[in-house]
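Moving on, here comes chain A:
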Amino acid sequence: MRRNSVPTPPASRGKGSFRFLLTVAAALALAACSPAASTPTSAPTPASTVLPTLAPSPAPTITLPAPTPTATPTTLPTTAATPTTSAITITDDEGTTITLPGPPQKVISLTPATSELMFALGAGDRLVGRTNYDDYPPQISSVPAVATFQGVEMEKVVNIGPDLVLAGGNGFTSAADIKRMRDLGYPVLVLYAKDVPGVLADIRLVGQAVGEASAADSIATSIQSQIDQVTQAVAGLPAPRTFYEIGDDPELYGPAPDSFVADMVTLAGGDALTTTDPSVFSIPVERLVALDPQVIILGDAAYGTCPDTVAARPGWESITAVKNGDIRPVDDTIVTRPGPRVGDGLIALALAIHPDAALTAPPDAVAYCTASPSPSP
Partner candidate 1 sequence: MTEPTTVPALEVRGIRIDYGSRGVLSDVSFAVAGGEAVALIGPNGAGKTSLLRAITGLLRPRAGEVLVDGNPLASIERAALARLVAVVPGQTVVAFPMRVEELVALGRVPHEHPLLGLRPVDHERIAAAMARVGITALCDRDVRELSLGERQLAVLAMAIAQDARILLLDEPTVHLDLRHQVRVMELLRDLAARDGVTILAVLHDIALARLFFDRLLLLDGGRLVADGTPAEVLTASTISTVYGVDPHLVLGGLPG
Partner candidate 2 sequence: MSTRVAAAPVPATRSGLLESARRRPLALAILGLVLVAATLVLGVALGNVSIPITDTVAMLAHRLLGWPVHVTWPQSSETIVFELRLPRVLTAMAVGVALSLAGATYQGLLRNPLADPYVLGTASGAALGAAVALLIPVQLAFLGLGLLQVLAFAGALGAVAVVYRVSRVGGQGSMTAVLLTGYAVGSLLAAGLAMTMYLSGNNLRQIFFYLLGSFAQASWPQLLVALPLICLGSVVIVSRARSLNAMLLGEQTAAHLGLDVRRERLILLGAATLITAASVAVSGLIGFVGLVVPHLVRLVVGPNARTLLPLSAIYGAVFLALADLLARMPGELPVGVVTAIIGAPFFLYLLRRYHAGYEL
């Protein structure tokens, strides 16, 4: 069966949406009437990489305000699929609903967090594409890279022919690339967590999408217990003004208000200092000095920024954290990555903010800047 390559003229887009809704309705009906025995999932053959439910019309175009995704952070995503039927219907963090005929066998992950998650869910063998800056777990290096910082390499994606693509929201994966993949007929789930509960919801969402809902549930539950542990450990401790430094070149970068990183800092027992606007990630030094953080956490320690370098920055001497030597590095990949190790990250962050808290440092966390002990002025 050859896919019609001529794009559908605008007039039929409306019909496409209608047909799509019919398909979803049919899937729901099927789900309700199917027998209890699970149907075997069939791997798509190379010649038909496009799902029949979505061809030939492209995915319906969404006309929504773009920057604020309609996330459902604290409630479980609605689902119509029961574990025994193969059809999976999910709604992503931007409100787009897709339906998969069964657990996907060829998944492309376009964020480091979802790549880690695939392995954590035990579905690492079904990961067939990643970004070239995914770095965990070590075995991920054998998965071919299909995206760089410049964007998604569309030819490689088509060549692989995925049956599910996991993308990052809020511009992490460019909207144009997401649209292109959907136009080509690939189901794309866009994930964006504004806060820590949102990360847990996304973990469950992905677990459901790949057919590993129970594995996802246990990951989420264990992370939740780590969160509870941290919450208990910092309860009663005064929350210092905390600046989490994400980067310093060419400008100073910190968490935006209402962002996941800000939420992490708050949960870790810090009073998060943020930029002025959810879409702004840079913070002028003057503003930082005025905010006067009591603790500075170096998320860019992996790139060589260590406490003594920070203490030596001109104009920073007046900052309380610098005066008291409360500048501490963390392994940013576990703190800022909204993936399965976020619980470890939260513990590491809490220990960086409250070194005397009753917590055990996560064993896998990389320790930076240990070669040069920070001298207190």
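Basis for inclusion: all candidates are chains of the complex that A comes from, given by their letters.
Operating definition for what follows: a residue touches a chain if its C-beta (ideal position, glycine included) is under 8 Å from a C-beta of that chain, and two chains touch if they have at least 3 such contacts; residues count from 1.
Since this is a predicted model, take the numbers as computed values, not measurements.
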{"item": "Numbered candidate touching chain A, per complex, among 1 or 2", "value": "2"}
{"item": "Residue numbers on chain A that touch candidate 2, as the complex places them", "value": "2-3, 5-7, 10, 46-50, 61-68, 148, 150-151, 153-156, 158-161, 170-171, 174-176, 180, 183-184, 277, 279-281"}
